[in-house]
Every structure is written in structure tokens, then in C-alpha cells.
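Encoded as C-alpha cells, the structure appears first; notes follow it.
All protein chains of the complex are present and in place, except for one that has been dropped.
Letters A, B and C mark the chains as written, and numbering starts fresh at 1 in each.
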Amino acid sequence: MPATDTAPGPDLTRRSTFACWTRDSIRYRDLDPNFHVNNGAVNEYFEDGRVRFRAERMSHLSQTLLAGFALVKYSAHYRAQIRFPGDVDIGTVVLKVGNSSYVLGQGIFVDETCVATAEVVTVYIDHATGRSTPLPAEIRAILEASGPPAG
Amino acid sequence: MPATDTAPGPDLTRRSTFACWTRDSIRYRDLDPNFHVNNGAVNEYFEDGRVRFRAERMSHLSQTLLAGFALVKYSAHYRAQIRFPGDVDIGTVVLKVGNSSYVLGQGIFVDETCVATAEVVTVYIDHATGRSTPLPAEIRAILEASGPPAG
Amino acid sequence: MPATDTAPGPDLTRRSTFACWTRDSIRYRDLDPNFHVNNGAVNEYFEDGRVRFRAERMSHLSQTLLAGFALVKYSAHYRAQIRFPGDVDIGTVVLKVGNSSYVLGQGIFVDETCVATAEVVTVYIDHATGRSTPLPAEIRAILEASGPPAG
Partner (left out) sequence: MPATDTAPGPDLTRRSTFACWTRDSIRYRDLDPNFHVNNGAVNEYFEDGRVRFRAERMSHLSQTLLAGFALVKYSAHYRAQIRFPGDVDIGTVVLKVGNSSYVLGQGIFVDETCVATAEVVTVYIDHATGRSTPLPAEIRAILEASGPPAG
């Protein structure tokens, strides 16, 4: 996991950065009155990327372990308009693993054009206390193995 | 156009009934608290089927002609639960062409299982008067050619 | 419960027909590219009316009893355009109680104008068999007491 607080992270606008992929079809309901895809729909695409990441890498873990995650920060950069109809590809990668939290990087692509990127901070919570608690070892191992492809 | 008010319409639970198809990916955001796809998401799938129908058959018509459509009735039958993740195929066909309105039939399929069907009544409106008006000849011709495949 | 299959039901376009009310604010995200409220948003308003109906009249029942409901048919009539911003009032009433199903009537109002009505059929399911089963007596009693106000 090369990313640190000071070093620049990997380039989220390039497909080669991402470790896990899913695809969404754009819906008519995603359109704004100006016929562009609404940012809210873009956020749904990012959510599907995260759900796929967890299904692909963590579905064998117990519900008790998985219930600790809480998404606390979401920062999106909308880089280009998305038009209907069509599909988007959503890439997801682990950028950083902290003591009790981790950061995902995401990118949405229409063909080779990156139309949006996001960074998402998830904290691991102990539901008994309602406070953050260190990431369980099994989860930490998975996250540390889910960084950008070497290269 | 064989359908009439008294005769039973074609079977909307069979793929072979439909003349026009599109596909949507199911999103995590489509899920209800009970982990089934919400009926509201099913309605978005049907909408995408209608938008595709119009794009495929009427996109060469002028905006002035197309602006007359108003969807007035929507009847859906939810036949089976839809689960995430996955895709749905949406079929659309013209069931009946009236003087100033027409009826679309729609079906949503997960593989060979029909999970929902709908009938949708669209009226043609004269925006100068706000009242229904006979379907223009160009539109009527397209609708009459968009019934169930023969056979 | 006066409604039968042959008699006309109560007038869903009048506020006085309804036994239970809730209110939703219209969102920018509800708008279609043509700046009208999308039918999908209208369906969400109707859903909130049904959820309120159940919260108001059935929240004391056990989860086991409540888990039997399955919405199977939804018929909406869109009667007038809804504009942003603003609020809508959603009225809900029981139209008919059958052996293993019941029919709700709903109306959406902007001030005194009825902008949409719906009829919704819910079936009671025995999850052990996956088949419809007679409505439990406690639920039947509530439904039969939730028809249109006398008058």
C-alpha cells in the first residue's frame, strides 16, 4: 500500500489504477432537467462499485465482522458530462489502510474517458461502544491486498 | 393490431410477445429494506423500456410531433421478487392503437422468468388546447407496425 | 366496506374520501428533463402513503403477522402535472377486503387539485408455502375499519 498522507496517490483517472470493476447501465431516470446525468446517479454508480468490491473480496466473512463498517466521508470530482443512453464502468481500489479506517479510490469511465473520481473513507465501528476500533486482522489483510495493481 | 377491448391481449409473460428490448443493471440503491428490488426501481426499468421503444422507432420524428405524448395510466403486476446483483431485460410492444391514444404492453425478465408486466396508456395532446387530439398519421403508422411479432 | 367488484368505488379525486394522510416535499431530483415531476417520483409519494397507513394502523402487530404482505398490482392514473418546488398530500383508504387480499385507494393532492390516483392490490402470503392464505382476523378487522369516512 504505497499511499501515505503526504505522497500523491495513484492516478484515479486511469483505468489501470483499479483492482475491481463493475458496470452499470445509465437510466432515463438518471437525467437532470438539462439532459445530463445527475450527480446523484453518479453517486449510485460509485456505490455499486463499493458493493461489488465487498461482494468480490469479503463475502466469505461473517455478518458480525462486516457490520462494523460505516462510510463517513465521500469526496467526488465530476470531470465530464455523462449522456444517456449507455453504460459506465466503475473501478474501485484501496488507497490507504489506517488503524481503524481505510480509504477507497474510485473512477467512473465511459469507454476510455474518466468522467468522475471519488475518495471514500470508511471507519470500523464497535457497535457496543459506538466508537471506532482497530480493523480486524482478516479485514486488514484483505484491504492490504486490494491496492493498485503493481506496475 | 389484433387487440381489442374484448379479446384477451397477447401474453405479456412470454418473451416472444415483445417487439423491442433493452437491458438494465440492477443497483444496490434499488433494494428495499427487505433486500428485494423495490417496486419503484421496477417502474424505472419499465420507463427505460418505453424510452428505448421511442428512440428506436420515433427518433426521426420532429420534437413538435413527439411533444404531444402524455402518459396517463400505468398498471403494473409484480409477479416475482427480483434479487441483486444482476440484469433485467425489458420488452415493449404496442397492444392497441386508438383514435387519440395507444396502449403499450411491457414485460421484465430475469433469464426466462417474467418478474413483472405492465400496461401503459399514452394520450396524444394538443398543447394549444390541452385536450386529446387524434394521433398524427406518421405516429399512427409506426405504432401500428409495432405490435407483437406475427406467429 | 361498501365497494364490490361491480359497484363504482368511492371518488379517489376528492380529499373527503381518504382515511389516512401523509405529506411529502417535492425534490429537484424528482424532475424529468421536461421539468415535470417524473411518474417514478409520484410512485414514491404513493409508497409513502402506504407506509404511513401501515405505521398508523398496524404498528402494534407482530413482525410475523406483517411479513405476509406482498404488493402484487399497482394501477396509477396521472391526472395533472406536478411542479417543483412544493408539497404533496397523499391520502390512503381501504377500498375492498377480500378473502386473502385487499385493495387500497390512494390520491395525491396539490392544494385542492387531485394530480394522481392509484389502486393497489396486496395479497397475504404464507411464507411456508409461498401461496396466498386468508387474511388473519386481526388484520382483517383493521382493514375493515379503514374504509372511506362515513358520510
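Note that in this section contacts are C-beta pairs under 8 Å (C-beta built on N, C-alpha and C of every residue); 3 or more make two chains touch, one makes a residue touch a chain.
What you are looking at is a predicted structure, and each value in this text was computed from that prediction instead of being measured.
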item: Touch list for chain A against the chain that is not drawn; value: 39-40, 43-44, 47, 70-79
item: Chain not shown, touching residues in chain B; value: 29, 31-35, 38, 40
item: Missing-partner contacts on chain C, residue numbers; value: 23-25, 27-29, 44, 47-48, 51-52, 55, 85
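The definition used in the following text is that only the chains that are shown with their structure count from here on.
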item: Equivalent interface positions on chain A and chain B, same or different at half; value: same
item: Fitting chain A to chain C on CA atoms, where both chains share a sequence, rotation angle to nearest 5 degrees; value: 180
item: Chain A-chain B separation of Cα centroids, rounded to whole Å; value: 34
item: Sequence positions of chain A contacting 2 or more other chains; value: 29
